[in-house]
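Excluded from the complex is one protein chain; the other protein chains are retained at their positions.
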Amino acid sequence: MSITDNIELILPFKAEYVSIARLTASGIANRIGFDIETIEDIKVAIAEVCNKILSIGSKTAQNYSIIFKLSQEGLVVEFVCSDKSLKCIFGDENDALGVSIITALMDNIEFCTKNDYILSMSKALEGNN
Amino acid sequence: MSITDNIELILPFKAEYVSIARLTASGIANRIGFDIETIEDIKVAIAEVCNKILSIGSKTAQNYSIIFKLSQEGLVVEFVCSDKSLKCIFGDENDALGVSIITALMDNIEFCTKNDYILSMSKALEGNN
Amino acid sequence: MSSELNFREEQLGTAMKIYISGEVDIYTSQSLKSRLYDVVDSKQMDLIIDCRDLNYIDSTGLGIFVGTLKKAKQFDKKIYLLNLKDNIKKLFIITGLDKVFVIE
Partner (left out) sequence: MSSELNFREEQLGTAMKIYISGEVDIYTSQSLKSRLYDVVDSKQMDLIIDCRDLNYIDSTGLGIFVGTLKKAKQFDKKIYLLNLKDNIKKLFIITGLDKVFVIE
């Protein structure tokens, strides 16, 4: 059984901080041991989710949270917000580009979930299972 | 009056994640508009505090938090942990190097505080007040 | 605030060449949009976008390229994308936009 370490980044609902999410994601993916191309992929996918969360916005929440779950198997990324109206955030026609990018770059994505998080996605460390 | 945005990074008590703190700190300092040398200074000072928190460790807490408060005036960084025994963390003779580094690189440091955080330090955006 | 996206333009005969450098993301994309739309509207020429120093682009930026292309087509003009880095070319392929633009 593999130990999981959680790292959490909490960001304001502002476009200027998505670059912080990208940078932190790169560092974490590098720390786990992903190769450079996969680090870039994870970074891009995370930014796409941040973009969408920001484009919807929230009437009640000031910030949202990215939880990185690191293990020997790889990385799981969960997006969380106190505003529970943020669910199934992808779906309208303008999302086609973002969705195709996320889907191509990550292994598994839970777009619509009954769990507490907005969205969850994962990348395995060895191979593309 | 200046708006303050908070960014929070929550890290496990593990040495391998201090590099994530450094990277996130660099991105935030860059976003605020600090020059390259000051970005490096902030990064180094933050890592020194993380090192000390890790070297003490905690019997009750799994992780600690770095809160970055961004404004037009500059950056305030607070270190927070649910383990309230983490107070006045610097002081023994082995801390001389770390303390001299932090003190030289940051503008103001609250080493021992009655507030909820372990330690707070700040860097002003314009000039070294 | 450090500037993460920069432009440089030069006229090449009947085409406009634009160098984009830095990162196009949700934060910087508005300046890309106004710059590209502006050039298409005011010049009404073919557009050559040189991406040799473009390090990052997201779906917001790709959408702006698409929007620019639609505008250019109104004037019967083309858009050429030059020197895409591998990570960026990958996004064009993933999204199928490699078939929409002339990528060289």
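Observations, loosely collected:
Here the chain labels run A, B and C in written order, and each chain numbers its own residues starting at 1.
FYI, a residue touches a chain if its C-beta (ideal position, glycine included) is under 8 Å from a C-beta of that chain, and two chains touch if they have at least 3 such contacts.
Computed from a predicted structure; not experimentally measured.
Residue in contact with the omitted chain (choice from A:6, A:30, A:55 or A:103): A:30.
Here one chain is not drawn; of B:6, B:51 or B:113, the residue touching it is B:51. Among B:6, B:19 or B:58, the one in contact with the hidden chain is B:19. Residues 15-16, 18-19, 22, 37, 40, 44, 47-48, 50-51, 54-55, 94, 96-98, 100-101, 104-105 are the ones on chain B that touch the missing chain.
Definition applied: only the chains that are shown with their structure count from here on.
With every chain reduced to the mean of its CA atoms, the largest distance from chain B is reached by C. Chain A and chain B have CA centres that are 25 Å apart. Here the spacing of chain B and chain C, counted between their Cα centres, is 40 Å. Those residues of chain A in touch with two or more other chains are numbered 16, 19. Those residues of chain C in touch with two or more other chains do not exist in this structure.
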